[in-house]
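Provided herewith is a single structure, encoded as structure tokens, for subsequent inquiry.
Every protein chain but one is kept in place in this view of the complex.
Presenting subunit A:
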Amino acid sequence: MLIYLVPVSLGLGLLGLGAFVWTLRHRQYEDPKGDAARILSDRWDDRPAPADERPARARSDHAGPTPGDRG
């Protein structure tokens, strides 16, 4: 049994860790107050926002550290 359960539990944990790293990389903790308010907005309830109106940061931040970062 343990041979399955231990990897499963570790895998689930890693999944959570991966999700956390992803949110951190995508700067989802930068404006917690604003995001709490945005989720209640019904602006894009019917259809998703067109690509050019989506926040720029979600697209450009894949490349790791942003230029201008201070050391």
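Everything that follows uses one rule, which is that contacts are C-beta pairs under 8 Å (C-beta built on N, C-alpha and C of every residue); 3 or more make two chains touch, one makes a residue touch a chain; residues count from 1.
Convention: contacts and distances are computed from a predicted model.
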Self-check item: Protein name as given in UniProt for the chain not displayed, "FAD-binding PCMH-type domain-containing protein", "Spore gernimation protein GerB", "ABC transporter permease subunit" or "Heavy metal translocating P-type ATPase"
Solution: "Heavy metal translocating P-type ATPase"
Quiz item: Which positions on subunit A touch the chain that was left off?
Solution: 2, 6, 9-10, 13-14, 16-17, 20-21, 24, 29-34, 36-38, 40-41, 43, 53, 55-56, 65-71
